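Removed from the display is one protein chain of the complex; every other protein chain stays in position.
Naming follows writing order (A, B, C, D and E), and every chain is counted from residue 1.
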Amino acid sequence: MPMEKAILLTIITERVMEPTLKELVERMGAQGYTIEDVASGWGKHGNRTGELESDQSFKMLLIVSTPVARRILQEIERSLQPEYAITAFQHEVEVMTRVPASPGS
Amino acid sequence: MPMEKAILLTIITERVMEPTLKELVERMGAQGYTIEDVASGWGKHGNRTGELESDQSFKMLLIVSTPVARRILQEIERSLQPEYAITAFQHEVEVMTRVPASPGS
Amino acid sequence: MPMEKAILLTIITERVMEPTLKELVERMGAQGYTIEDVASGWGKHGNRTGELESDQSFKMLLIVSTPVARRILQEIERSLQPEYAITAFQHEVEVMTRVPASPGS
Amino acid sequence: MVDHTLLDAIGHNLTAPMPLFFALGILATLLRSELKVPDALYIGLTLYLLAAIGLHGGAEIREVGITAIWMPIVACFLLGSMIPIASYFILRYMGKFSIHDSAAIAGHYGSVSAVTFAVATQFLSSLQVKPEGYLSAFLAILEPTGVVVGILLARIALQVETQQHGESDGSVKNRAGWIRPVLHEALTGTGSIILLGALVIGYISGQDGIAVTKPFFGDLFKGVLCLFMLEMGLVAGRRLAEVRAVGAFLIAFAICMPIIDGTIGVLVGGFVGLSVGGATMLGVMAASASYIAAPAAMRISIPEANPSFYLTASLGITFPFNIAMGIPLYFWLAKLVFGS
Amino acid sequence: MVDHTLLDAIGHNLTAPMPLFFALGILATLLRSELKVPDALYIGLTLYLLAAIGLHGGAEIREVGITAIWMPIVACFLLGSMIPIASYFILRYMGKFSIHDSAAIAGHYGSVSAVTFAVATQFLSSLQVKPEGYLSAFLAILEPTGVVVGILLARIALQVETQQHGESDGSVKNRAGWIRPVLHEALTGTGSIILLGALVIGYISGQDGIAVTKPFFGDLFKGVLCLFMLEMGLVAGRRLAEVRAVGAFLIAFAICMPIIDGTIGVLVGGFVGLSVGGATMLGVMAASASYIAAPAAMRISIPEANPSFYLTASLGITFPFNIAMGIPLYFWLAKLVFGS
Partner (left out) sequence: MVDHTLLDAIGHNLTAPMPLFFALGILATLLRSELKVPDALYIGLTLYLLAAIGLHGGAEIREVGITAIWMPIVACFLLGSMIPIASYFILRYMGKFSIHDSAAIAGHYGSVSAVTFAVATQFLSSLQVKPEGYLSAFLAILEPTGVVVGILLARIALQVETQQHGESDGSVKNRAGWIRPVLHEALTGTGSIILLGALVIGYISGQDGIAVTKPFFGDLFKGVLCLFMLEMGLVAGRRLAEVRAVGAFLIAFAICMPIIDGTIGVLVGGFVGLSVGGATMLGVMAASASYIAAPAAMRISIPEANPSFYLTASLGITFPFNIAMGIPLYFWLAKLVFGS
């Protein structure tokens, strides 16, 4: 089972930022992401109960290389207003690599 | 990009424990959490299919310091009946730290 | 607080594979799992927007030993067609171990 | 009242769409169909049913006046308290269940199933039998009562046994402060708060006020109930797999107890002056077991009890029994004893 | 028109099921009930209400012809632009709020609440008062107008202040290109697109065409609104906890501003020739504050504004005020001034 080392970057932020964040990570070189709904959250910006759209959060998972992770975080820091509720953390994971399906099959 | 080391503590348990667990982690010193719905689960307490409220689970993510993580786990062990379905695990992560918005802005 | 080292294996794949994957991990020796809904995803197989059943994804979390993790990944590689959208990664975690409830209590 | 024999009544019941949708749900589970009713839809249907029942009941109470119904209300309270106590002793001393298990199961049977109530209403209306409209108020009374009595039973029984054994069990003391959360959970749980709230709204607005909501809460009721029964079948079907695991005693209990409770409910209903339809409904409420409010409350308050016991008994056995046979049985009984 | 005094009108309003379901939602929150309306249901109910309002309005416009309604439409545009501008100055110079906060709150009051509109329709219909059917078209106009004006205000005010201080603020420049996304968000947000779309569909299909949808979009409307108000009560109830934190000025603003706006709306409505019911409805639209479209749009466009201010004011204070008192008040006013 060939495994590759990579960074799993997790970003939790406001629902209204979803289009912006998708565009941002793609621009910074991500090759894929997974988005999950957050039921509710609590942090420096208070309770986000998830009832109104402006109160909802989502979570984005990104398997990326170390440089891409750094670029994404830097771009978040640079381009997003500090008032947005945003939490991001990363750690190393081993990723399964599959032999891709032969084209035309 | 300044990053800080912290513990990511994940707790998966029964929906009916949500108020109890929220109160517990706050009491033990957590500064934030994220709650996600669990679709279904399987473990020592059997299948939790998520249909009835008593059958549903949720997941709580907590970025905490090592001592807070320990205190939360100890308090779970001490105060929650062993009959509750509960799974908890932790590992180290690097957390993005943002310069907070200047007050009044 | 006694903690045990284990592997947290995360698998993200197509909704239609849910019965197959559940059966597979059980057969390979998993003792439990947690399933979460994925809102949407993007990867080598394109956008999975989650609208039609054939377009939805889910995420399975497994706390397993290193050999079980390897067997699961090998069996995925062996038995699932490479055309299925599937992402899997793993890393080490510390798991809380509870004294089980005494029987009959 | 077109039916005459018990078999007629059962047959009439089993060809109505609601029990058939329930059967479809069970069948789908047995066939391992992927069919699933989303959680949000299930909660939405539950809210709808409870609000509809409450509104209608509240407006009816206003018509007849509260003073006219004190007798049935007292009877209802007594039923709601006696059934779990009797169930507890049967389970504890005949069934040899643990204190926790006995109390938790007992609480389920003391409480009541709003869906069984709704199906019974439709059964009677298809036979042109009209029960007293205010009876749905009793649902709102019985639901929390059974649950609270069940939890109190567990507390008292543990206290008594601890004294007998001369032990001082820390965990019981620790939980002395749990009576407030128990009452809170029982009275503000989704079921109770909607049922009680809609009852009060129906009372305040009156028949004229709620008339504007009739196309939604009235006319659609039976159709919505069909979808709900489908979902109930899916949930109950999954419980069927565990029936064998709960043992012969609990299976027998889950069939006999509703018959006994239902009979008592019918008799009490008749004696306090309810019509044949009303006595049937009181029988149905007595016979039915909760599966919405009670399981969550029991899980919080009596975690030592095995959920498989109470869920399988109330949802896997008693609920289908009442839907298929119990309802026509209680009706037949009511007609036999009190029918003119 | 059975009511005569303001108190009569308020009393009549408060015993109707919709306000009572709203109160039940608030009560459930105060009691810390677990009661929750699932997100999917909430969105579903929103879609339903907006589509129903739009369809009906579109078909009505077709009946009367677009030419017959240009006066009220112009009035409507003016209202939608003036209210946020007035609100901005009041908040900025009397309330000492920041530019961002002032503009964001102002945008909420310039926009409109479709649910308040729907409740007002039911209130009038329960009094046999029929407003012009095409008025719901104005909802579709006012909703985005207020939001866009609010965001423009923030931009212009920042520009002006920057010039005064002689600074060159990079972040403002950066966001010059944001006007397009703002317009896009305002016009293609869920609320606007459904409302506008259904309006056009109603117009194309006409009364005959939409007749087949009447059992769904027409007859059920009032009942569905009850469920929606329950959910609104839950959401608004959670905001009540923050009311004290927003300060006395904002509380006063959230009560006085709707009264002022409502009065202006009623007067304008009467003068452009609307009936008493129509003037009431224009008052209600002017007085109501958005809580669906505006908060999300403001969060995107004016992140510096504190959401607690605008959500608490519009959802925690103004919405309940209008539901309980505002609607009968604007009606009473309209009757006083324009009633025959």
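The rule is short, and it goes like this: a contact is a pair of C-beta atoms (placed from the backbone, for glycine too) under 8 Å apart; a residue touches a chain by one contact, two chains touch by 3 or more.
Because the structure is a prediction, the values reported are computed rather than measured.
Q: Could you tell me which of D:L6, D:L41 or D:I73 touches the chain that is not displayed?
A: Here the residue in touch with the unshown chain is D:L41.
Q: In the full complex, which of E:I53, E:A120 or E:I194 touches the chain missing from this view?
A: E:I194
Q: Could I get the residues of subunit D that touch the absent chain, sorted low to high?
A: Looking at subunit D, the ones touching the missing chain are residues 15-17, 20-21, 24, 27-28, 31-41, 44, 122, 126, 215, 219-220, 222-224, 226-227, 230.
Q: Tell me where the left-out chain touches subunit C, residue by residue.
A: Residues 14, 16, 46, 49-55, 81, 83-84 of subunit C touch the chain that is not shown.
Q: In the full complex, which residues of subunit E touch the absent chain?
A: Touching the missing chain: residues 38-41, 43-44, 47-48, 51, 55, 184-185, 188-190, 193-194, 197-198, 200-201, 204-205, 209-210, 212-217, 220.
To be clear about the criterion, only the chains that are shown with their structure count from here on.
Q: Hey, which chain ends up farthest from subunit D, C-alpha centres compared?
A: It is A whose centre lies farthest from that of subunit D.
Q: Quick one: subunit C and subunit D, Cα centre-to-centre, how many Å?
A: 39
Q: Find every residue in subunit B that makes contact with two or more other chains and list them.
A: As it turns out, subunit B has residues touching two or more other chains at 36-37, 81, 83, 91, 101, 105.
Q: Among the residues of subunit D, which are close enough to touch at least two other chains?
A: As it turns out, subunit D has residues touching two or more other chains at 39, 304.
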